[in-house]
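Only one protein chain is missing from this complex, and each of the others stays in its spot.
Coming up: chain A.
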Amino acid sequence: MSKIVDYNAYPDAHGRFGNYGGSYVAETLMAPLAELTEAYLRLREDPAFIAELDRDLKHYVGRPSPIYHAERLSKHVGGARILFKREDLNHTGAHKINNTVGQALVARNMGKTRIIAETGAGQHGVASATVAARLGLKCVVYMGAVDIERQKINVYRMKLLGAEVVPVTSGSKTLKDALNEAMRDWVTNVADTFYIIGTVAGPHPYPLMVRDFNAIVGREARAQMLEEYGRLPDVLTACVGGGSNAIGLFHAFLNDAGVRIVGAEAAGDGIATGHHAASLAAGRPGVLHGNRTYVLCDDNGQITETHSVSAGLDYPGVGPEHAFLKDAGRADYVGVTDNEALEAFHLLARTEGILAALESSHAVAQAIKLAREYPQDGIVLCNLSGRGDKDVHTIAAREGVEV
């Protein structure tokens, strides 16, 4: 790549990241999206809004999150130093809260009284229910019936926080169907309802807005690297489902040409088996959920059912900015299987005393692979996007343990 690209220049005014993104929605949503875009572009420059967001991130979310040198894990692997950006230490246990705190403030500024959200693993649902409770807004969370079964603890957490959890039984009964159903609710209740999308997908301005609210992760990490290590990492890695934690870490480093970027997608049983959720590694450009991006679909254009042990990565599309970064050659996206993620989960637990979320365990597995490629003074910075308490039952069941 000889052409110098300013990655901060994307998306354009139409929400396009090169060939990807845009607003592929029914006419009824064009006006609400225009209203949201206008409000968000105004608020992101508004000093009072920024100050309130910063206060919430500091006092409510618990930012900044540290970067942590996993010395025993690094030693065990025997390669470069592995550093974790500890998003698992945030309030509610994942990076998702960065975005929901921001969007809830946008909702309140727009005078909306009802929050809706879709959720896969339940982390975004919990984070949405949390901010809705705090601001006194009504909250309805759409969740696939399959995901409700495998993330029972998060379902109960949402209910404790006062949210209504609506099971979605159409299609594959997972995250993509929850997103369809939330979109249908929004189109029906646009007057009083704000739709908090949990990932960097959906129509413009969501990929921009969700990225902006999560980009705090990379901004902090970049400053922490310079302050604590006097240098930038050699390589970044994060798991990619819709891609919000990944773009959150990556964005501040996109213009640092010397920093390599690798996203870890869910390869499920292995990409060759067809049972996976690796949209970038194994999909093709298409249109889903309001944006053009890489999707997993058959030759008739039907979106295919995905598989991953982690509900949060079980999604047949991906944020359009990732599609753009892939085509631009700025980031590579590779698959990590269920078994590799579980192995990394256990290794991290035993060497560092950290239970990572199954989603994040994909990134940990990729960090371990990358560490082997670099000398011992190299640095791999991995986004530990969430903690694994919610997954304890899934892991126990998979390993035949009764709890």
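In the analysis below, contacts are C-beta pairs under 8 Å (C-beta built on N, C-alpha and C of every residue); 3 or more make two chains touch, one makes a residue touch a chain; residues count from 1.
One rule holds in what follows: contacts and distances are computed from a predicted model.
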item	value
Among "DNA modification/repair radical SAM protein", "Chemotaxis protein CheW", "Tryptophan synthase alpha chain" or "Amino acid/amide ABC transporter membrane protein 2, HAAT family", the UniProt name of the subunit that does not appear here	"Tryptophan synthase alpha chain"
Residue touching the undisplayed chain, where the options are A:K159, A:R184, A:R231 or A:R398	A:R184
Hidden-chain contact residue, picked from the options A:S23, A:N98 or A:Q366	A:S23
Among A:R81, A:R150, A:R260 or A:H289, the residue in touch with the chain that has been omitted	A:H289
Residue among A:E45, A:E227 or A:D299 touching the omitted chain	A:D299
Residues from chain A at the interface with the omitted partner, ascending	14, 22-32, 34, 170-171, 176-177, 180, 183-184, 187-188, 190, 284-290, 295, 297, 299-303
